[in-house]
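So, subunit A:
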Amino acid sequence: MLQTEIIVPAELVRLVLGIVALAAFVGANAIVLVWLERKVAGHIQRRPGPFEVGPYGLLQTAADAAKLIGKQLTMPAGADAFLFWLAPILAFLPVFVLFMPIPFGENLYSLDMDLGLVLILAYAGFGVLSLCLAGWSSHNKWGLLGAARAVSQSVAYEIPLLLAVLAIAFMTGSFNLQAITEGQGPWPWQWNVAVQPLAFFIYFACALAETNRAPFDLPEAESELTAGFHTEYSGMGFGLFFLAEYANMIVVSSVATVLFLGGWQGPVFSGWWWFLAKVYALILAMMWFRWTYPRVRFDQLLNLNWKWFIPLGLANLLVTVAVV
Partner candidate 1 sequence: MSEIQTGDYYTRHFSPGPSDDTLIINMGPQHPSTHGVLRIIVELDGEYILRCEPVLGYVHRMHEHMGETKSYTQYLPNMGRVDYLHALAWNWAWCGAVEKLAGIEVPERAQYIRVLTTELNRISSHLLWWGAYILDLGAFSPILYAFQDREIIMDLLQIPTGSRLTYCYFRFGGVSADLSDAFLAGLKDFVPYLRGRLPMYRDLVTDNVILRKRCEGIGHFSPELCRRYGATGPVARGSGIDYDVRRAEPYSIYDRFDWEVPVLEAGDAMSRYLIRLAEIEQSLKIIEQALATIPSGDFIAKGAPKPKWAPPRGETYFAVEGARGKIGVWLVSDGTKTPYRVKLRAPGYCNLSLFAEAAQGVLLADAVSILGSLDLVIPEIDR
Partner candidate 2 sequence: MNIATCPFPAIAITATDYAKCGSTAYCYVEPRNVVRAAKYFFEAGYFIEDVCGLDLEEGFEVVYHFDSFTAPGRVSLRLVVPHDKPVVPSIAGVFPGAEWHERETTDFFGVVFEGNPNPKPLLLPDDMTLHPLVKEQKKRQPAVNVFVVHRLSEGKEPTAAKKKPADEDEEA
């Protein structure tokens, strides 16, 4: 018999624990966010929002989740079954990877990686891929149009996003998210947003576009494309896209918090609560936009990107490089 010494490195333990914790975090957050979104929408629209199921309607999301899980999964005739079911899974799985390098607190991270930022950017691309696959494989023309929109939108908006992120990376000289956090001080004027307001603006606008949130929610655009790429999905197929959208919202807000808002640091009692507060503030802003603004038109969206965001992002990067 071969005696193998099983060595479990501490890093691996941390990773596994981290992933489990993240799964719980993402799930819990998605449930809270769906509830929050409805409450925010309700109050913006001068109605109470959900309030029947549980106290303050807190169990509404659980009830909806049960409903979604209980629903039959249907697939249109002529659809490509393999890709059709691959798409929602592909939308949701990379989310865990995206969360791994994010430092929620001083020691609260699952993967300390020098290239954490690059990791997030690399895996964010899978989201678009899932949208494309969903739209293409569902054998639906609206889905196809939604997928085409998703592609051109995300390809376009990835560039200014990268430019904005690079400006911060240049300033800090690192892709390590923990290092970027620690490069900023606890007070708001020490945060990167004070130094790089333009980069923050570009990042946030692009983040809205990348997560397909209004006013840039063109791939689904229900008044134009019925439901865009997920027109044909039922039950949890749709549910996974829905979860992924909220998870992605947390991701982009977390990255914005780390890059621009000083991460988990706050003027008093630095810690994960500061991180969560900042993330939720950004998410609330995203919801506020969604329930206030009309949707932009597709060519306007692309013009905004190519004619404003990319030149501005490049100029911002140049100035940053010159100063650094």
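In this text, a residue touches a chain if its C-beta (ideal position, glycine included) is under 8 Å from a C-beta of that chain, and two chains touch if they have at least 3 such contacts; residues count from 1.
Regarding selection, all candidates are chains of the complex that A comes from, given by their letters.
A quick note: this is a predicted structure, and the numbers were derived from the prediction, not measured.
Although all of 1 or 2 belong to the complex, subunit A touches just one of them, candidate 1.
Residues 41, 44-47, 141-142, 144-145, 214-215, 217, 221-226, 290-300 of subunit A are the ones touching candidate 1 in the complex.
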